[in-house]
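As you look at this complex, bear in mind that one protein chain is not there, while each of the others sits in place.
Presenting chain A:
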Amino acid sequence: MVFDTARRGFLLLTLAFFLLPFLWLAMTAYKPSNAIFSIPPHLFFTPTLDQFRNALRIFDVGSLVISSLLIAGGSMLLSLILGVPAGYALARSTHPAAMGVAYFFMTIRMVPAVAALIPFYLLMRDIGLIGSWFSVVLINCVLNTAFVSWMMFSYFRGLPKELEEAALTDGCRQFGAFWKVSLPAVRSGIIASALFCVLFSWNDFLFAMFLTRLDSKPISVALLSAYGTKDITWGTLGALAHFSTVPIVLIVLVLNRYFVQGLTKGIN
């Protein structure tokens, strides 16, 4: 009983440690400017929406969010289209090379972003795609496809073969067996994969920073450039950060189950 109380107390302290810094930034967005720069800093203030007005006046938030959505959504879709069938094939193939290919995908996912970015930047420059959000989708897709293939490989491997054997009678039904029997059975794996692709692409700024231009930059890059500008306060930044952080935190909180499952199953 005493132990249980201590355990809960510890967990509440831990929660405070992990949540308070985030809440601080969220709160900054509702402070009037004079409260943000007061010395000494104080906790209490009258909430205002001025910072949001400022942020919307200075930034074209709509187009920033749309770029972010295009990058995250586009790379998620392409990665699922490429990665899910590959994961299925690797899990079902008895060829000795299949395991090697699966490890190849896992290794690619671990490549440091910078190592891929410099040659990729030059490649995109040569084919004239620098400056478009599409180039960011293309490079995000390399890492995401590798990740989805590996993760779906784990999910399909855990699926009993008997399930699709009945449906596997002739050539034209092979894809049917995959599409109608196996795919619905690993629905949670697909949701988890999609979630991780979106999380990864939405949160990235390194690729986007060097591959996009003014009109195609996502919200993460805008945040970074805003930070370096003198006339933008922490309040404006906090308001802008709402648009980049709140959607993703909400998605993960709602799909929490898939997030946890994907993390523990996909990497095992």
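In this text, contacts are C-beta pairs under 8 Å (C-beta built on N, C-alpha and C of every residue); 3 or more make two chains touch, one makes a residue touch a chain; residues count from 1.
Throughout what follows, contacts and distances are computed from a predicted model.
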Complex member absent from the view - protein name from UniProt, among "NADH-quinone oxidoreductase subunit N", "Small redox-active disulfide protein 2", "Multiple sugar transport system permease protein" or "CRISPR-associated endonuclease Cas1": "Multiple sugar transport system permease protein"
Candidate in contact with the missing chain, chosen from A:Tyr30, A:Phe59 or A:Phe105: A:Phe105
Candidate in contact with the missing chain, chosen from A:Leu82, A:Ile130 or A:Ala167: A:Leu82
Contacts of chain A with the absent chain, listed as residue ranges: 7-8, 10-11, 14-15, 17-19, 21-22, 24-25, 28, 36-41, 82-83, 85-86, 88-90, 92-93, 95, 101, 103-105, 107-108, 110-123, 138-139, 141-143, 145-146, 149, 170-171, 174-175, 178, 199, 202-203, 205-206, 210, 220, 223-224, 227, 234, 237, 241, 244-245, 248-249, 252-253, 256, 259-260, 263-264, 267-268
